[in-house]
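Here's a slice of the assembly, chains where they normally sit.
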Amino acid sequence: MLFLARMDAALPPDLDPEVKADYLAREKAYCVELQERGVMKAIWRVVGENANYSIFDLDDHDELHRTLQGLPLYAFLKVTVTPLAKHPDAVDYYLKG
Amino acid sequence: MLFLARMDAALPPDLDPEVKADYLAREKAYCVELQERGVMKAIWRVVGENANYSIFDLDDHDELHRTLQGLPLYAFLKVTVTPLAKHPDAVDYYLKG
Amino acid sequence: MLFLARMDAALPPDLDPEVKADYLAREKAYCVELQERGVMKAIWRVVGENANYSIFDLDDHDELHRTLQGLPLYAFLKVTVTPLAKHPDAVDYYLKG
């Protein structure tokens, strides 16, 4: 089942650059792995904002919460999750390449 | 380029059933055609709400506005559009099947 | 899986009393049936408001949306749905009698 997540990041402006780089590297590795497993179907940057919209495909709320909570940047994120159903006008429930 | 659209529909509860069915049929035909042309990459129903999230792929604001304004239900829709850039953690800008 | 729904009803004040009574009767029958099937775990009235909080237990977004859309009063409802996961401090995921 698909969920749309919106994540707004608020990293402290005075975060040590090296610590920040480490966070971002671990976040990227984590997200790439989710995409390779097909759990994260897509992730986009909201133009101009420290925010993303991402699509998750999981069948269990607990697993989705653990997956989100596992994001290295989770402590700095404000996340909202919207459950998505198949739209009557959609050709496919899943995403077009 | 990708855009995320949120559309909230507010059809009058007392809309004549036949008129409503006609609107919905034309809306579906319009959306299916957009998906076949690759303009609409995906459309999902927000669970419980008369609303959808949909992904559009167009390179021109005027064309995107004409496309949205061409929706048969446009007069009953509140539409907000968010431009999407490639996320640094995204494997692909486009969507995973 | 559990979902919390908030439903705000806005029936037209000048709705014909008999039509209204019919809507309410069909809504009650529908909800009682959902509770007997264990799909609706609980429904409460928000004190003072034409609104309810209700708990649904379903494993599929499409089915949940159809279930909500099937509410006789759906055309007059503003519904928001929140997916619920097991809380680390919860003795049970499901509800205490």
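As written, the chain order gives the labels A, B and C, with residue 1 at the start of each chain.
The rule we apply is simple: contacts are C-beta pairs under 8 Å (C-beta built on N, C-alpha and C of every residue); 3 or more make two chains touch, one makes a residue touch a chain.
Because the structure is predicted, anything quoted here is derived from the model rather than measured.
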Complete complex - number of sequence copies, 3 represented: 10
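By definition in this document, only the chains that are shown with their structure count from here on.
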Rounded Å distance, subunit A centre to subunit B centre (Cα mean): 22
Between subunit A and subunit C, centroid-to-centroid distance (C-alpha), Å: 29
Subunit B: positions in contact with at least two other chains: 45, 47
Complex interface listing, subunit A residues touching subunit B: 2, 4, 24, 27-28, 31-32, 35-36, 38, 41-47, 52-55, 82-97
Of all residues in subunit A, those that touch subunit C in their complex: 1-3, 59-62, 64-65, 81, 83-86
Subunit C contact footprint on subunit B (complex, rising order): 13, 45, 47-49
